[in-house]
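Contents: one structure, followed by commentary.
With one protein chain withheld, the remaining protein chains of the complex are depicted in position.
Order of writing sets the labels: A and B. Residues in every chain begin at 1.
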Amino acid sequence: MEEKHEEDFPAPGSFVIIMIFLVMFILFYFLNWKWLSMVWNIGK
Amino acid sequence: MPITSPEKYWWKPADKEEKIWISISLLWCLVLTVMMPLMHFIGTQNPSVNPMRIKPMDYRTISEAFIEKYKVGEEKGIPIVEPPDGADVYLRAQMWTWTPILKLKKGVNYKFHISSQDLMHGFSLQPLVMNFQIVPGHDNILNMTPTSAGTFHIICNEFCGIGHHTMIGKIIVS
Partner (left out) sequence: MANELVFRTCPITGKKVYATTQNLIWINAVTAVVFILIGGIMAFLVGMTRWPAVHLLPADLFYRFLTAHGLNMLIFWIIFFEIAGLYFGSSVLLNSRLAAPKIAWLAYILMLVGAVLVDIMVFTGKATVMFSSYVPLQADPLYYLGIILFAVGALIGCAIFFGTLAVAKAEKTYEGSVPLVTFGLAAAAIIAVFTLACGAIIFIPTFLWSLGLITNLDPAVYRLIFWGLGHASQQINVTAMVSIWYLLAALTVGAKPVNEKICRSAFFLYILFINLASEHHLLTDPTLSPYHKMANTSYFMYLAVLASMIHALAIPMTVEVAQRKKGYTKGLFEWLTKAPWGEPGFSAMIFSLFIFGFIGGITGVVYGTEQLSIKSHNTWALTGHFHGTVVGGTTLAFMGLTYYVIPLIFRRELIGKKLAVAQPYIFAIGIILIALGMGGAGTLGSPRRHWDVTFADAVLPFSFDPAVIFFTTIAAIGVITAVTGGLMYVGVSVLSVFFGRRLAPNEAKML
């Protein structure tokens, strides 16, 4: 059972790192939308 | 090893970890994909481009007429222009000036026509940091509504020759 578990998730440390990456990605993305919303309106 | 040929049958199912990550990544890419069209409906900042060509000579004629019609003053040789509400506004880029200085009203929609007489220029409104590429022979049409009052400066952020760093324009919003 222990062996099987390792096969499923061979690199848990990498997974944690990649989740930190994803969170930073999401934060920076929406932060930029926030900054954009503060400038003059441009439309059709 | 990645430097040797893999075993004969390498097309194998992925482990759970990679499957989860690929699913999350795909989902995030879908969010990114949906955001752009969605913001065209709910966002208030969308580049409103209807591609239009205009010869630099023709643009010059139109923008000179615009300046003459609404000119209210001058600063250091640059005309100051106050167009009526909702007017078409012409902002001309050439080495190394933005002409004219504009006086606008907060909350009023203006149709900007920005074009270049010579090289590429970069419209960069400070301190808001709104940037547009200004291409000779093409009219960058933007329906803009100033939502804040004060004095704003336009710098050039596309290299346009030796005087590039001196190219500054002004928009005054009241």
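Here is the rule we use: a residue touches a chain if its C-beta (ideal position, glycine included) is under 8 Å from a C-beta of that chain, and two chains touch if they have at least 3 such contacts.
Remember, it's a predicted structure, so these values are computed and weren't measured experimentally.
**Q** Give me the visible chains that the unshown chain touches, in label order.
**A** Result for the missing chain's touching partners among shown chains: A, B.
**Q** Extract the touching residues of subunit B with respect to the undisplayed chain.
**A** 1-8, 10-12, 14-15, 17-18, 21-22, 25-26, 28-30, 32-33, 35-37, 39-40, 43, 45-52, 75-78, 97, 101, 115, 118-120, 122, 124, 126-127, 129-141, 153, 155-162, 164-170
**Q** Hey, which subunit A residues sit against the chain that's not shown?
**A** 10-18, 21, 24-25, 28-29, 32-33, 35-36, 39, 42
In this text, only the chains that are shown with their structure count from here on.
**Q** Within their complex, state which residues of subunit A touch subunit B.
**A** Residue positions touching the partner: 7-12, 15, 18, 22, 25-26, 29, 33, 36-44.
**Q** Which residues of subunit B touch subunit A in the complex?
**A** 15-17, 20-21, 24, 28, 32, 35, 39, 43-48, 109, 125, 128-130, 142-148
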